[in-house]
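Here's a structure for you.
Complex shown without one protein chain; remaining protein chains in place.
Coming up: chain A.
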């Protein structure tokens, strides 16, 4: 008798001992480096907001971890006519409050996009190509466009679907308070403290893969060192934006594992194409500091020289601690419209000097290289390294790093001759082409981020052609040709594509995403070792 009591007691103790970690594992603690500013999925286009929106809401077209389109709330889609896209909607999907998802909700969502008051960066652009929406039946919707519009599925990967009933009069504040943060996604919002944390509970009625955890504590820990320390102390289970300076140490730690993937963010140098060949560029002088009387950057030989003078491997290995891949183009291998065979330019200082001499600058010139110091990973150290490499071929480079808020304005006013900047692409060549490489034009909405004002008629023509080509393979060829021309012309000097890195504690695994989004559904308990 006594023995059996003891056995029971021991069994209870061992159950507790085993049960405890399991119970703790029901809550996932995530630490993210960038603050989420709003739970309204149509208020502010920003990666951290999109990540959280992906947890609460769904899109017609989803994307997998490699940024390929996968069925979301739409199960299939196709262009039924050159100007008509048809989306078949997923049946039996409900919102967190039990409302059924139908085509009405899609219409409501598209109509809301341009009508979110005070939005500092709206999603209106995704509604603009659609001139008319047609509900064929409750689970089929057609978007009519003015012209053939091949980018419709891509656009739909950015639009989170709301409920026409629940959100009829919902303002951004209602989402932030959690009252209107109701979607079809894998997580329900339990509590939201602006800029501090968001608490989620699992949506047990989710139509897709069930998340592994019951609750998520999604915390914003913006200080890099603290985020790492909290992971080490066990207060956080997963962190994103692992600082490169901690990489060596974390790789050695047996309790920590890293999830890495090459991303979609290219860090590159922009060059002054705006000043004519016989004009002065604002930050270029001859070796005595006198105006040069011409803009050497308009000579492709000079641009090429500056490009091959850079030892990209050294930057990726030393400055970036291996958390970058040298690149000669915007998109990483394996993505749609990646240019095959276009590698990162090889480092060759001698060839660079020869090119400079051919272009009429045997003794080089002086230039200022600007860049932000708080935006991209190790940004100010990269421009220092580039500055030294340029100086080595005779282009005496002064480096000027400044805070992003000042830098980006000056770059937009074409105050720089050369500058470092980054670009996070959508996985489609038309995205960087249209925004960075196309000729600046307000009417067409092109080149809005073309801060160097590169302009090439052939690139523009190919892009125009691609934007009305509905055949995906033909379109890809057009985009590849356009990107190849821009690379041959050295429109910009690509440096490297950043690696996206997450770190998890023992017992957790995280699926790294090329689009940088940190979402709780991508974390799972690790299989027992």
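Heads up, the rule we're going with is that contacts are C-beta pairs under 8 Å (C-beta built on N, C-alpha and C of every residue); 3 or more make two chains touch, one makes a residue touch a chain; residues count from 1.
Here, contacts and distances are computed from a predicted model.
S.K.: So which of "Fumarate reductase iron-sulfur subunit", "Dihydroorotase", "Putative oligopeptide ABC transport system membrane protein" or "ABC transporter permease" is the UniProt name of the chain that got left out?
M.R.: Matching the unshown chain against "Fumarate reductase iron-sulfur subunit", "Dihydroorotase", "Putative oligopeptide ABC transport system membrane protein" or "ABC transporter permease" yields "ABC transporter permease".
S.K.: Just to verify: which one of A:84, A:258, A:314 or A:408 makes contact with the chain not shown?
M.R.: Within the whole complex, the residue contacting the unshown chain is A:408.
S.K.: Of the residues A:203, A:435 or A:456, I need the one that contacts the missing chain.
M.R.: Selected residue, touching the omitted chain: A:435.
S.K.: Which listed residue, A:122, A:184 or A:368, touches the chain dropped from view?
M.R.: That would be A:122, which touches the missing chain.
S.K.: Out of A:53, A:172 or A:307, which is the one that touches the chain we can't see?
M.R.: Residue touching the absent chain, from the options given: A:172.
S.K.: By the contact criterion defined above, which parts of chain A meet the unshown chain? Give residue numbers in ascending order.
M.R.: 35, 37-38, 40, 43-46, 117-122, 124-125, 172-173, 176, 193-197, 219-223, 225-226, 229-230, 232-235, 374, 404-406, 408-409, 412, 423-424, 426, 431, 435, 442, 445-446, 448-449
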